[in-house]
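A protein chain is absent from this complex, but the other protein chains hold their places.
Let's turn to chain A:
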Amino acid sequence: MSEKQSPIKSIFTHFGVYFVLFLFLLPFLWMLLASFKTQVQILNTEKIFEITANFNNYINVFKEYNFLSFIWNSFVVAAGATLFGLILGLPAAYSIAKFKQQGFGLLILVARIVPGISFLIPWFIIFSKLQLIDTYTSLILSHMLVTMPFIIWVMIPFFEGLPHELEESARVDGCSIPGAFVKVMLPISGPGIVTSSILAFIFSWNNFMFSLILAGDNTKTLPIAIFNFLSYSEINWGGLMAASVIITAPVLVIALFAQRYIIAGLTGGSVKG
């Protein structure tokens, strides 16, 4: 299909693809432009594409709105949820793949499908009783319900594709099964682990609903912090857009560097299911 194109058709195709891409990126450009503007400039609709290099919004976001602590909170929660998701998820995925434990596989699939809001009320009640509201513990535990099923879901087909002879030979050399798993299987699973970790981290970093209920003043994560911008009487648009840049930038950078893995993780996971 892709060979033998007339030059005119090729020009149209290129124009079409880049135009569509431009439309999809427009909101980000808009966010970036606004993040460098003062409130007065934003309210003036005459010169919307004015480019300014004014970092005051960014400085304010850190100084007045204390974003450094929200970034730290988001990072701790996402890293913790990913790490513990891997610790619980990798052996489970391996076992489900190796022993064809389809019942457990189904349970994990259900965990990915069930709406998060159906356990939000019990979580709130139970974590309140345990006095774990507004702690990293409750946030990490809740986010793990996002990261772990996803990690397992991506890793099952990955482990199924690995050659099991390697494990057998390690076993002959006297390794226990957990030993062989850690020393032999995990090192050759790098790409799968990277894919699932990156996406799990992004999902946790982006999570809004769980943090809305479980986070408090001490553990407020970035999505909650920028959502709070709306509650001020006059919305500080420049600050809000600078905050949006700060929260999306890490995700976008990760996505740019790991795009190969991410496309495989999102599409491979779903095409194979």
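Criterion: a residue touches a chain if its C-beta (ideal position, glycine included) is under 8 Å from a C-beta of that chain, and two chains touch if they have at least 3 such contacts; residues count from 1.
By definition in this document, contacts and distances are computed from a predicted model.
This complex has a chain not shown, and the name its UniProt record holds, of "Serine phosphatase RsbU (Regulator of sigma subunit)", "Spore germination protein KB", "ATP synthase subunit a" or "Sugar ABC transporter permease", is "Sugar ABC transporter permease".
Checked against the full complex, the candidates A:8, A:51, A:172 or A:230 give a single residue touching the omitted chain, namely A:230.
Although one chain is not drawn, the whole complex shows that of A:68, A:114, A:130 or A:188 it is A:114 that touches it. Among A:77, A:96, A:139 or A:170, only A:96 touches the chain that is left out of the view. As for the chain not pictured, it touches chain A at residues 1-3, 5, 10, 13-14, 16-18, 20-21, 24-25, 27-28, 30-31, 34, 42-43, 45, 48, 88-89, 91-92, 94-96, 98-99, 101, 104, 107-108, 110-111, 113-126, 141-142, 144-145, 148-149, 152, 176-178, 181, 202, 205-206, 208-209, 212-213, 222-223, 226-227, 229-230, 237, 240-241, 243-244, 247-248, 251-252, 254-256, 259, 262-263, 266-268, 270-273.
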